[in-house]
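Structure record follows, encoded as structure tokens.
Some chains have been omitted; the remaining ones sit where they do in the full complex.
Note that the chains take the letters A and B in the order they are written out, and that residue 1 is the start of every chain.
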Amino acid sequence: MKIKLLSFAVILGMVSASSVAQEFVLIDNEQGINVGNWSISDKDVQAKGKSFKVENTVLKGGKQEGSQVITISSDNFSINLSPTRGMGILSAQGDGIRLGWDSPVNEVVNPANINLESRGGIGWLDGFNEMMVRCGFEWTGHAVAADGMMYTLHGRAGNTPVSKLIVEIDEQAPYTITVKGLIKENTFKNSHLETWAGLSYVPGEQSFTVHDVVTNKGDYTRDYQIIYHSNYGQPILQEGAKFVAPVKEISPFNDYAKQGLKDWQTYLGPTKGFDEMVFNIYPYADAQGQTQVMLANKAGDKGAGIAFNVQELPVLSLWKNTDTLKQGYVTGLEPGTSFAYPVTIEREQKRVRQLAPGQSATFTLVYSLLANKQSVDAYQNHIKAIQGDRKTQVVNKPMAYE
Amino acid sequence: MKIKLLSFAVILGMVSASSVAQEFVLIDNEQGINVGNWSISDKDVQAKGKSFKVENTVLKGGKQEGSQVITISSDNFSINLSPTRGMGILSAQGDGIRLGWDSPVNEVVNPANINLESRGGIGWLDGFNEMMVRCGFEWTGHAVAADGMMYTLHGRAGNTPVSKLIVEIDEQAPYTITVKGLIKENTFKNSHLETWAGLSYVPGEQSFTVHDVVTNKGDYTRDYQIIYHSNYGQPILQEGAKFVAPVKEISPFNDYAKQGLKDWQTYLGPTKGFDEMVFNIYPYADAQGQTQVMLANKAGDKGAGIAFNVQELPVLSLWKNTDTLKQGYVTGLEPGTSFAYPVTIEREQKRVRQLAPGQSATFTLVYSLLANKQSVDAYQNHIKAIQGDRKTQVVNKPMAYE
């Protein structure tokens, strides 16, 4: 099966910056390729490092019919992502610890079955269950009717099936695996943003890198926004779990969140009626702009970290949705160019960025599973080093009202 | 073909209340199963009763591409239903008599091609042609903009492809065939209703049972509504056809229907410009809450009956759409928890029900083809027995105005 399917893929030797990689084209709209079920392992490419497997599966049933999921796995770690849903990362897991959460939406919903305009522009919630979903790029944030249209919740990228999908495997140690998909947000007269959304993984590691390049393919300068909506539930999230970050400024998203300012660094257990509290954070970074944030469990022996650069992603939304388990017990650590306000507010407050014709913006985030106390401590110490003795300003007033 | 496809299905021995059944899984989102074209007959399962066949077909062409239809047939009766369209029943037929009607929508439209929000929230009409379509469960009734969203006409269930689809065949006489599908109305923060929508049929009979179980899978009490929109056209519907029911109270849905109160028990032939008249009915029932209603042709030798329980389904909408044949000459006998008013009115008038966390509601309806005078008379006599000497109150004023 494997070998037969490989014969459909176009196999090209590709020279990258540092090494030669084997390239497998799983989807290509120009060449008429959509391979479907497919897999490859270290043995197929004669890699001599850690064992690994990359598998593509076409899902069946209900609203997920036809959705594809890629699973990248090695001995002690695996990652699931969906090319059909804008390369969103469904979950990752290692050492029995899951990065991700349980949404009432328990299918990988095919965007053909989603109407982003429904329920007053929040149809995005019909598909939301990812560990990481790209909210962008043409716009992001809460839904708002403006400019004669509805800016639907969190934009279109997360519900766009990729037009190209490529798996690359480096031919030299450490045999890095890269999966990248092309998201086209193309609308005549309105948008011409194309994004190569990528994920790289070194077999054996318990972290992976998200690397995106969004390009304005048009002849006019265009706005863009992005929020990397990164979400964690059990087992890391629990009563007494901690949010750790080098924080320059934190403020409540709205009046409801004001009461959460007193203990923004810790979490409640599943709490009926809690709904959600959101905090707007400006993180500190090191001299190169690098920073990192972390969620750790109460005991401090399980955690999830995200490292990013504040020049690329200057703000962080902290979304505490510690409602009941079935309602969705989850927190979002969301590096972005924007907060989650509607685009109208983000424009007013000058957080909407622009791309000149042909210009690209890149975003690199490293997601880590911290599977033991040592890893959690090390990650936390690095965060503390970034903070140093710099103060955290706690602002009591929301910066905007929807 | 048959045998090969069966090998894809997970065959489990299942113990039900009264018998052992063979179970065939045609769709399972968790196991990655969607069998597609498939069939089974009494010979395949060594049933010694009446002959039967159950067949699943994937449709092609136009807006129905990919829709599936299950046909259950025995010597003198057959039923068509679509798992892709929320287990809606397309038609049934026996002795040359069709239960169903002719809609201008003459395809089994795949919900991926329907926008429920279109035309101001009545996109549901782009797919409506069923003999019975479930209008619910999160909401039902006429479209209304409220709560910052559009409650689209008759809800989402009828345009939801099932996530699981199971065919069960009892291993003992009378070898009852059950087809059941799982409808998920799951939206983060909004809805977590899951419904097993089932249909049971005993080979050789000219009736079948609809049995649904809707469960609130969430942690919050949620509203639900359901209307079993059951629709009949020719040959039973004709000039002089009769609606027979044990009626406690009848009132016009709106001012236009007032003029129809004088002859609500009979039907016009196809009538240009008639459009539709709707009547709100509270039926009488027996001591156990059981009741039944019937449409009979003029001669009283062809009919369609629906039996249900008023504890489950306390109200009945009578929809007289005796417009021209091509416009859709059809009447709806619609047992429900609600009338067809918008959810806002149904809420005000306290007809919207609720399910506590984990709670289920069940609905059982028996649909009968009455293929001769004897059957029609017997069904009518039973209705008269339920009515007894109890009065019918005819109310002239609509209970609400949209």
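Just so we're on the same page, contacts are C-beta pairs under 8 Å (C-beta built on N, C-alpha and C of every residue); 3 or more make two chains touch, one makes a residue touch a chain.
A quick note: this is a predicted structure, and the numbers were derived from the prediction, not measured.
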item: Complete-assembly copy number [criterion: all chains share one sequence; 2 shown]; value: 3
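FYI, only the chains that are shown with their structure count from here on.
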item: Whole-Å gap between the CA centroids of chain A and chain B; value: 42
item: Of all residues in chain A, those that touch chain B in their complex; value: 57, 59-65, 103-107, 110, 112-113, 115, 117-120, 122, 125-126, 128-129, 272, 323-328
item: Residues of chain B that touch chain A when the two form their complex; value: 27-30, 32-34, 66, 111-112, 115-117, 148-150, 152, 160-165, 182, 184, 186-192, 217-220, 357
